[in-house]
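Here the complex is missing a single protein chain, while all its other protein chains stay put.
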Amino acid sequence: MNEMLQGILSWDFIAAGIRVTTPILLAALGALIAESAGTPNIALEGIMLISAFIGVIVSGFTGSLWLAIIFGVIVGTLMAAILAYFALKLKTDIILAAIALNIFASGGTIFFLAMLTGDKGSSASVNSLLIPNVTIPIIDKIPILGDILSGHHSITYVAIVLIFVVQYMLYKTPLGLRIRAVGENPDAAESVGISVVKTRFIALMLSGFLASLGGLFLSMGYVSWFARDMTAGRGWIALAAQALGGLNAFGVAAGSFLFGFTEAASYSLQIFDIPYEFTQSLPFIITIIVLGIYAWRKVKASGKLNVSNSSIGPTEK
Amino acid sequence: MADNCILEMNNIWKIYPNGVVANKDMQLKVNKGEIHALLGENGAGKSTLMKILFGIEQPTKGEIIYEGRQVDISSPNEAIEYGIGMVHQHFMLVPSLTVAENIILGMEPKKGLSIDIDQAYSFVQYQSDLFGLPVPSKEKVKDISVGMKQRVEIIKTLVRGANLIILDEPTAVLTPQETVDLFKALKNLTEKGKTIIFITHKLNEVKEIADRITVTRRGRVVGTAKVKDISEIEMSKMMVGRDVDIRIEKEPAQTGKKLMEINDLEFTRTDGVKSLKGLSFSLREGEILGVAGVEGNGQTELVQIITGIIPREKGRIKLNQVELPKITDPGFCRDAGLSHIPSDRMERGVAPDSTIAENIISDRFKKIPFSKNGVIKWKEVYGFGEDMIKEFDIRTDNAKTEIKMLSGGNIQKVVVAREFTAHSKITIADQPTRGIDIAAADFIRRRLVKERENNLGVLLVSADLTELLEVADRIIVLYKGEIVAHFNEVKQINETILGEYMLGIKRMTSEEMGDL
Partner (left out) sequence: MKADKRFTLYRIGISVGIALLIGYIIVFIASVPSTDIAFMKKMKEAFDSANEAYKYFLTGALIRWRFTGAAFNQSGFIQWINEAVPIIITGLAVSMVFTAKQFNIGAEGQMFLGAAVATAVAIYFPGIPFVSTLFVILTAMAVGAGFAAIPGFMKAKLKASELVTSLMLNYVAFFMGLFIIKTFLRDSEAGSLVSLEFQQQAMLPLLNERYRWHIGIFFALGMTILVWFIMKKTTWGYKVKLIGDNIKFAEYSGINSSKMIFQVQVAAGSVAGSAGIIELLGYHGRFLWLYSPGYGWDGIIIATLARNNPLFVPLAALFLSYIRVGAKIMGRYTNIAPEIVAILQAVIILLVTAEAFLAKWKQRSINKEATLKEINDTPVQVGEAR
């Protein structure tokens, strides 16, 4: 027991927690922007996967880190734009459209991986690059503080900064005001000449941009290769983190850290005799339980039991 | 006159994707600086015409000439650019944002990347002073009154440079005092050179405030006139196309025992407003009890509690001697002998992608002959559906037609076909003729009277006072969640008398009301 506590409370564990949280946090911030605009982005999983793939392939074939990042971000944002185009212009059900994109991402990355490298499992044969860690001078010399603050991956720092940027964007800028207005009452926004379609388009693309950073982190920071379906449900956990955190970036960040640290704890638990499959499913079980409790409290607060008022459904118009 | 004309809409047609024709070759001419009333019943096409003008809907055919130029308005944004503003019946405000944020939405003053919120406040202050429409700019919209929300809406159009303002039934939700304030503000605006189109179906308001009117009926324009040249009776004739005072012939009510007893009913809305304050009344066999009141005085809550859709806070309800449980269960109420014609047929009254027959059996599919041992007998169901189409004069090819393919009046007939053939002792009819054509409305009213002649009870909630006076045997008036009047002799009263109680000008004592 003592040993276990030590494992959980070590600096390594905290570092691992932050590392694991990073992609969830980025995708969850994306989920936040999309949700604020009233268009839930279920395709985060697929967008992360595609960006992870593009990053590895571009860096492997061009040897340029910057090109890899740029292309990873562009393609991820483009995926979100496709989702937006179908959902907003062609009136495809946004959830079905996102499921289609996730299927595309899962199968498409394997297809292109096979076509480019001849391997369907991972990109081991591609000599791809890593986005570096950042050591903050001076602070890294301070004993405990240095361990916590310094030496993380550069995308992790970007993600932390983005919590504040997203919060500022949503609550202090014209764009944020418009996104929230469109999400809460699209007719009101339309009536003052704000294009609902355009605003939602922007929000979805921003969410795609954030998720693509998360994807790049997975294949170029967390590990240094691409493997099939390597996102492993992180896009979905991000949605859960957003649901918990509400329409507030700090709340969403808290939710992301909760899930990230649960996942990190599940790795720490592997040193004990707990089967790998249990520790692996722990984050998902925790997510379900937390979502259940959260929903239960909401039901109790509203006192309504009719299902007809639930928020996500295939034909919300 | 031509140079004074600010807007011309010519030969406007609008056909919706489901085939419903809302506007048929409509014409509208509006002069600069006037208040132009667009008069018509619900469903006459006036709202659709205005949605076309504001770019929310696209006309199927027709041209719009604004300030002498032919224009093509494909979005509200373009309408705003031309200087057209619209105040919708359902407010287009974002509840969680402040008044100022709502007003500056889409034209935010900036300081760097952020919104300059101080400038926003002073801007809103300046504009509201300019037009004499004070608003609390720092409060959230969800916390202000309805009249205030409307003011915010008007300022919204003004700050966007609107010269022509469309108001869609602006008084429907207002208190009398608020209406007075609104009319003052509108006059003030025309003095400042603004033009106003005022959608309404209230004749007295037209007389009071409008310069000219255009009357619409069943998707067509019936005519345009100067208000001072035309009497209210003439207007109403144009509007309905028949004499309104044709009364439905009926014998005096022969009432029997109590069918529904309501005792000390209370309800508090989620926004904290107490919308029912200890309501008690009963409904007897063989009578139609009318419920009058300005919309939002507790009628919706009353109906939804009786029909088991929302839970009551306090009080007791007995249907056919059966005590209604506190939990919500519409099925229980139906089993206890209740039929319900809901006020919004599309929200609750039908399943649009299902067929007519499927819709008609939704409350009785478990019963013989429609099903046996859990297996539906479709032959019986569709046979019954065809019978209902004939009996209720539903205009369609056959019972396999999907509901979404029908017009509003025919959809309502499907609803009443179901509710009137449920063999219930009590029928709750909530705005049963709203937004449907006159023939269908007339048909439904006659069926209501027939119910009562079969010794059944009907609770008729209606915003249409003429309808109430025509159909009901007794009328109660709701004002702010309380019964403020009760008329046993409906033949001896008129709209004006009802109106005084509905607007809270008068109020009966409990002795005057007598036995409810």
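Chains here go by letter, A and B, matching the order in which they are written, and residues are numbered from 1 within each.
Here is the rule we use: a residue touches a chain if its C-beta (ideal position, glycine included) is under 8 Å from a C-beta of that chain, and two chains touch if they have at least 3 such contacts.
In this text, all values refer to a predicted model and were calculated from it rather than measured experimentally.
Student: Missing chain touches which shown chains?
Tutor: Looking at the complete complex, the unshown chain comes into contact with A, B.
Student: For a quick check of understanding: of A:106, A:150, A:173 or A:270, which residue touches the chain that isn't displayed?
Tutor: A:106
Student: Specify the residue from the set A:10, A:154 or A:281 that touches the hidden chain.
Tutor: A:281
Student: Among B:220, B:250 or B:446, which residue is in contact with the omitted chain in the full complex?
Tutor: The missing chain is touched by B:220.
Student: Of the residues A:114, A:142, A:161 or A:271, I need the one that contacts the missing chain.
Tutor: The single option touching the absent chain is A:114.
Student: Going by the touch rule given at the top, which residues of chain A touch the chain that is not shown?
Tutor: Its contact residues with the unshown chain are 42, 86, 89-93, 95-97, 99-101, 103-104, 106-108, 110-111, 114-115, 120, 229, 232-233, 236-237, 239-240, 243, 275, 277-278, 280-281, 284-285, 287-288, 291-292, 294-296, 298-299, 305-315.
Student: Across the whole complex, list the residues on chain B that are touched by the chain not included here.
Tutor: Residues 13, 15, 17-19, 21, 24-25, 27, 29, 60, 215, 217-226, 229, 238, 241, 307, 309, 329-332, 334-335, 340, 342, 347-354, 358, 362-363, 365-366, 371, 374-376, 378, 401-402, 405 of chain B touch the chain that is not shown.
Note that in this section only the chains that are shown with their structure count from here on.
Student: What is the distance, in whole Å, between the centres of chain A and chain B, each centre taken as the mean of its C-alpha atoms?
Tutor: Chain centroid spacing, chain A to chain B, equals 45 Å.
Student: For chain B, which residues count as touching chain A in their complex?
Tutor: Contact set of chain B toward chain A: 56, 75-77, 80-81, 86, 88, 90-97, 101-102, 105-108, 110, 113-115, 156, 160, 311, 328.
Student: Please give the residue numbers of chain A that touch chain B in the complex, ascending.
Tutor: 168, 172-174, 177-178, 180-181, 184-185, 187-195, 303, 305-306
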